[in-house]
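Note that one protein chain of the assembly has been removed; the remaining protein chains are unaltered in position.
By written order: A and B. Residues from 1 in each chain.
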Amino acid sequence: MKRPAVWLLSFLFFALSCSSSLAQDVAQQDVVRGFFDAQGGAVSSHTNNWAVLVCASRYWFNYRHMANALGMYRTVKRLGIPDSNIILMLADDAACNSRNKFPGCVYANAGRQLDLYGDNIEVDYRGYEVTVENFLRVLTGRMDPSVPRSKRLLTDDKSNIFVYMTGHGGNEFLKFQDNEEISAFDIADAFEQMWQKKRYHEIFFMVDTCQANTMYTKFYSPNILATGSSELRENSYSYENDNDIGVAVIDSYTHHILNFMEGIDKTSQKSIQDLFDTYSYEKIQSHPGVRSDLFRRPLRQTLVTDFFGGVAQAEVLPSLPEVIQRSSDAADTANSVPGAHIIPPVSAYRANDTYTYQATPAKGVDVAVVFARSATPGQSRALITFRAWASIVLTGSLVTWASRTRVK
Amino acid sequence: MTTRVLYVLAIVFGLHLCCAAKTVEERFYEQLVLKPNHDGTVTSSFSFTTLIKDGRPRDPRTLGKEDESQHYTLFPLALGQILRDNAITELHLSLNAGKWDYLNWGYPEEDGVGTGAELWAWMAEGGPVTVDERWGNLRNALAGLFCASLGSLDEQRTTSPALTFQPEGDLPAFSSSHQLRHATLPSEHVCTENLTPFLKLLPCKSLSGIASLLNPHRLFDADWHGMGVHVRFLDHAGIEVRLSFQAVHNPVRYASDNRRDWSLRSLFDHTIEQSCPVASSSQIRVDLPRSTAAIITEPEPTARDDAVAVYDVRQLNGSLNVAMRWPDETSFEYPLGASSSPLAHMTVRRTLKGSDQYKGHLSVVITNHLMSELQTSYLETMPWLLQFYLHSLRVEHDGVSRDDLVSIVSYTPPVPHARPALLQTLLTLPPNSTLRLTMDVVKPFLRYTEHPPDAQRGWDLPPAVLMPLARDASAGGRVRRVYTPVLLVDLATPDFSMPYNVIIMSCTLIALIFGSVFNLLTRKFVAVSLRPPPPAQRVEHM
């Protein structure tokens, strides 16, 4: 008796859903907007997070810049941004440098407690590839088609991007690899290109160099929040040296930021303003600055994890009716048919199923024969001599002909 | 209700079977070879092989069309996609650091031990995409996959030394022939970011099996380390991908008591806790040294004879920590003096001589350790940063000039800003003696924009590759490639701080000279009277 009723109910439900799907377009957008605007517009409506971390200095004595960038890398990874969404640019190799007493490790503090390099790291641009041109191409997305995905910034208009740059810099410029520089105007124009091409939702720009605050003075695109480590005509200083590594291992400003980040996890509700409130000249030895006039949301309501973490907005929906639940169960089991990814049991392999490297002995003879045969030059000697003599005879006859005709 | 569900199930299952691609049989084998050397070091060679049975490389003529769907379970998908997108038949990539010591360590398990990055691939011609385009796509794709700067292996570093780099597998019989592309980047660094994607290509990653020993903090501290990716096609077997990692560790350096005893724990700081469930075979092979000092290997090997002890990792209970001790030795004495039985047929030393920055001499000293004459090929793929004067190639044997011992098989001269040099020669080495080759070289002058950021360091030059053509029984009948160390060439640099000054000064001088000549040729000559001017001044025009 239940069967016809069940079928009727499901038929009615499908009919209703079909009719509602006709008016779905507008309704759907309203829902989405309402979801993001749930807390009165203060919550960020981004859906994905990206990070571009640039260390622009090379040479061993700039170890601290690489430690800066790696510290930020570890922080954003810990807070949820995956490697595929991080573009890490390191201008030199510090971890496997022959001067490094601790191979494969980069430390950010004098006691060498935390290895920032770790076992799992992906550096997208390294060595000579860290250039101004590549940095601007990453930001604007204008690249050769053959550049692989891991080197591209595949952002859209709902992406929050954290851009961190460290190195040596000055008044409105930053040095790349000690032989070229990027100016604040270049970065501002790149960000404007990104805005025009809808490549970001919000950008948080952090820069740790000397006179860093001058780097963000030229921005003119909306939704950019910027902070720097020192004022015009002011240097940024390193924090401490490690006596075994032999160089300074971290910069003051970045050390302060990383300290603050240690208290942040994925669920943290701390705002960006809380971070800015911790700035102090005594701790950082320079005057960090903030530029928020282009940023439309209030800083007190902007979470740190909006930029540093890979979190997204979530809303818990009420449970679905039971009927839909069961039919979806059937669909699930129908899809999990054998033939997809199942690891075969160990007993399927025979014990002596070994594999030996197949050498290619026959090739040895071939190579020797080929070499002996090709030990003669390409063109035959006879042809070469003939060509040379033909040319000289032609020239000589020209000379004799010219000397015979004595024309005035 | 249940019958309806079963109906739906059956229909879906049937559809799935029809549409599914042919099931592919894959095998995964892993092996670790540990070999103690007589100078106290231990060579470890990891090799992880995945075989797709009856797989075939893609015909490049199908590149314009959609590829047939590939289903991999053990074979790394990222690598497989790259191979099929570019229709690669054979691929070899190696990323090495350090200098391989042939005299003390013998021949390596994997031939490609040149410092830096080396990439070579055999590809068939034909189809809508040219070989060079596919080579470019391959380089960039591998650069993205392995976090290495392989994208800079452009035409200024690419050659085709087909005589030395013969295919190690079979070449499928497509309608057009195969071409080789080879490039090296000797200045490439190798670090954890190259190992991370390497491990992600393995079925068990670094969680279980032999791959759990790959600890970057120990591997990159080794005296020599290198990773390799080798893809080849075998007619009777299928497509084989072999991921290899070789390292030469120095346990004496870590030991506080100067002993050369080693164990997996002391070398890698890890032990094998669990075997990889999908491995068809997983074994550790320990080569036992032939010296008379008693050596103990523990735990008990699965199989053992005089030369080799084999451990089957799949039969392990608990954690496996293979160890080797020399109980009779109190402390290790480094063996000074020449070894009585050298481990390699010949040793090569290549140096760049001369203190000028515009010319120099290339000197190659080859010592033949065999008691019979040895023929070897000598390959130089030199970028245009060092240009050879081939007419000055001289060979000297025991102080006597013997130019007949070298014959040039082929030479492609370098084109500045475009193409490297390819020199292939055949050398005859008399028994048990040393041959000295010298050649004058020219160091070019680069443009301002061509210098790297650290221009004062110089440029790394790729290793030369020698291939002894005699087949030696102990080498397994294999033709081996011997790599020389890389060179560093110091090129003259302009002053990087003053491009505008140079332009201004040169233009000023040119303008001055041009201006004065122009004036002299075009302006009128005038005679000015020197007499005191009378009331009417006379100016006579010439």
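To be clear about the criterion, a residue touches a chain if its C-beta (ideal position, glycine included) is under 8 Å from a C-beta of that chain, and two chains touch if they have at least 3 such contacts.
One rule holds in what follows: contacts and distances are computed from a predicted model.
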According to UniProt, what is the chain that's been left out of this complex called? Choose from "PIG-U-domain-containing protein", "Trafficking protein particle complex subunit", "DNA-directed RNA polymerases I and III subunit RPAC1" or "Growth hormone-regulated TBC protein 1". "PIG-U-domain-containing protein"
Tell me which of B:Leu207, B:Ile296 or B:Ala527 is the one touching the absent chain. B:Ala527
Residue of B:Asp257, B:Asp328, B:Asp356 or B:Asp404 touching the missing chain in the full complex: B:Asp356
Please identify, in ascending order, the residues of chain A that touch the omitted chain? 377-381, 384-385, 387-392, 394-395, 398-399, 401-403, 405-408
Spell out the interface residues on chain B facing the chain that's missing from view. 355-359, 384, 387, 389-392, 408, 411-417, 421, 440, 442, 444-449, 492-495, 498-499, 502-503, 505-507, 509-510, 512-514, 516-531, 540, 542
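Definition applied: only the chains that are shown with their structure count from here on.
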In their shared complex, at which residues does chain B touch chain A? 1, 5, 8-9, 12-13, 16-17, 20, 23, 27, 29, 47, 49, 51, 73, 97, 136-137, 140-141, 143-145, 147, 149, 151-152, 163, 166, 168-169, 188-193, 196-197, 206, 215-217, 219-221, 234, 237, 242, 277-281, 283, 314, 375, 377, 407-410, 426, 452-454, 467, 469, 471, 476-479, 496
Residue numbers on chain A that touch chain B, as the complex places them: 3, 58-59, 93, 95-97, 102-105, 115, 117-124, 126-129, 144, 146-151, 177-180, 330, 333-335, 337, 339, 341, 343-344, 346, 349-350, 353-355, 357-361, 363-368, 370-372, 374-375, 377-378
